Structures are given as structure tokens and as C-alpha cells.
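Before I ask anything, let me first share the structure, which is written out below as C-alpha cells.
Excluded from the complex is one protein chain; the other protein chains are retained at their positions.
Our next item is chain A:
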Amino acid sequence: MGIKGLTKLLSDYAPGCMREQKFEGYLDRKVAIDASMHIYQFMMVVGRSGEQQLTNEAGEVTSHLQGMFTRTLRMLKAGIKPVYVFDGKPPTMKGGELAKRKDKREAAESALEKAKEAGDQEEIEKLSKRTVRVSKVHSEEVMKLARFLGLPVFEAPCEAEATCAALCKAGLVYAAASEDMDTLCFSTPKLARNLMAPSSQEKPILEFDFDKLLAGLELTWDQFIDVCILCGCDYCDSIKGIGPVNALKYIKQYGNIEGLLEHLDKEKYPVPDDWPYKEARVLFKNPEVVQTDGLTLKWTAPDEEAVVAFLCGEKSFNEDRIRKQLADLKKARSQGGQNRLETFFGAATVKSSTVGKRKEPEKGKGKFGAAGGKKSKGVTKRKF
């Protein structure tokens, strides 16, 4: 999923495009959220213990609803205006990647059986996370919940993150929110990560600015896409032996993948036989997205009764708890909306200190944390 090693590459070579923002800092901001990706995350972690997931009395999984409900309410209470975008049909190009994922899942399933026989609890938990599958029903349930909560919901014609990026490009939202770094390949002006992280982790929102990213890497959008394809994306294979750092180096040196192929030592770096990188480019450049012309986004008050009937009636959630959370939200809403100062005075300009030391990005936050910040200073200046 996503682009392999891109976060690290950016933190090393274009640290200026990444900014940590406080969750409260997103007040009154409209954000397009890649919901499909988040459902998957919730199914993996929310309410899980061992192989067990949250379910209702009928045994249907409800982790995704629990996750969506709490995280959505957290955003709404903070005055954030989310738009949910769901995956449509996967692009045919993704077939290879999807088949790989399916294989992995099946491998995990058979390993899980073994672990169960052996009774290894840790293994069971680890493997059962890998067997998570998001069905159409799960997405539709979350869509239903989002509509009851009064949020705009879109079903993307194709990949959700492409539509998120399109909404952001059209100026309908401030940022696209996804953990999937390939959202940047769709040239979303702003990408926000960790927006849906649980409040207990206290992760700041990590914001990527696309213009600064290109400026920092000294690439054009087309070149950036080529770098991402070389790093490894969902749509096609990459060249074995070329990692993110080399990908950046070669694209800068040769301009694009074609240029690289002319010069590449094909003995050392075997190029995949059937390598549809040109088609992958098209998918990033001209993805199928929701039509944004003349589109307006509307948020309405949550339909409390509908939410309760759905979550508590059908899905065995605790009614008192749901009602209390909805009441909290209502109270927060009743105090009226709060605009940001930019609404009145126009966009802010950024001013940097002329002296002093730059604080390095915090390290070791999760798997894709902005690691290696220290190295970046020396490396960014190196000329290829």
C-alpha cells in the first residue's frame, strides 16, 4: 500500500514540505477523508483481543463502526468538517497488487490455523490482523453512519484517495486525509496524516505541502510520479535494486524513466518484462474522480434517532453511551460555529526566523515516523 519509503525520502530530502500541526489547529477546516483505508485500519485494531473483534449479538463485526463513530465525533467536536470518500472499483492495474495481497492474506490464514493449533496467542493476534478483509457491507454500513451524522459522503468512481485529492485541488476542502502516501502522486495540494489517529496516542497531524515537496526535491509533478513508480506503488512492479534514494537520483539525472532505461545496467538491475509504468503514470495523472465542478458540500446536524436506531438497535451498541456522546456533540455545536481568523483577514503568510536552530522533526513515531531527520541536513545539499 502506498509508496515504499516515500515518507523517509521526503523527511531526508524535502523536510520543508512536512509540518506538524495540532489537532485543534484544524478547527473549521474541511477535510476529505479516505474512508476506505481507515475502515481497514479500524477492523485491524479497534476492540481487538487475539482473534476476537467487536461484534454485535449476531456475531457481525462492528469494529469499523465503533472506530468511525468515536473518531468522527472527535473531529466534529473539534470543529473539523470531514467529507468521507469511499473506494469504488479498483483500477484494473491494481490487479497484480490486489492478487498479491490476497495471497498474503491466504498465507496468513493458513498460518493462523497452525498458530491456533499451537495455541500461540501472540501469533494468533498478529496473523488474524493480516486476514482482515473489508467487504462491501462494511463500507456501506460506515457510509450509512456517516450520512446519519450529517456528513457529505462520496463513493469514488475509482480510488478514494484520488477523489480526495481532486476535492482538495478544486479548493472544496483544505486537505486530503489518508495514511496512504500515494495520495501525493495525485498532486493533492495538502495531505494530512494522523487525523484519524486515536486521541490517546496524541499524535500531531502531519501535513504535507505538495508545492513545497516538488520545490524541495527539485522535481516536476511528472518526475515525482516517476520517482514514486520506481520506489514501488500499487499499480506496477518496481526495478529490483533501485530504492527511493536511487530512484530520486536517477530521475534527477536522466529526467524520467525512459531516460533511466537508456542508461541503466540491465544486468545489474533487471527491468520487469511487462512493465506498465506508462499506464501507471496515466492513473496518477488522470485518475477517475468525482466531478467537482459546481459541487457544494453540506454538513447538517446529526440525526440522533437514526444513529441510535442503527448503532444500538441493529449493532448492539450501548445506547446510553451513544446518546451521551451525541449530546456532547450537540452541546459543542449549540455554541455556534467558530471561524478562523483567516476567514476575515485572508490567508496567512509564513515567516521564518533569521537566526537560531531549526528544530528537527520528532523521531521514532510509528513505523513511518519522520526518521533520520538528523541526516537530512547534510544530505539535502548534496548535488547529484
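We adopt the following convention: a contact is a pair of C-beta atoms (placed from the backbone, for glycine too) under 8 Å apart; a residue touches a chain by one contact, two chains touch by 3 or more; residues count from 1.
Heads up, the rule we're going with is that contacts and distances are computed from a predicted model.
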Considering only the chain that is not displayed, what protein name does its UniProt record carry among "Multifunctional methyltransferase subunit trm112", "Chromosome transmission fidelity protein 8 homolog", "DNA sliding clamp PCNA" or "Ribonuclease P protein subunit p29"?
"DNA sliding clamp PCNA"
May I ask which residue of A:P90, A:G171 or A:P270 touches the chain that does not appear here?
A:G171
For chain A, which residues lie in contact with the unshown chain of the complex?
19, 22, 24-25, 27, 30, 79, 81, 171-173, 296-301, 333, 335-346, 348-359
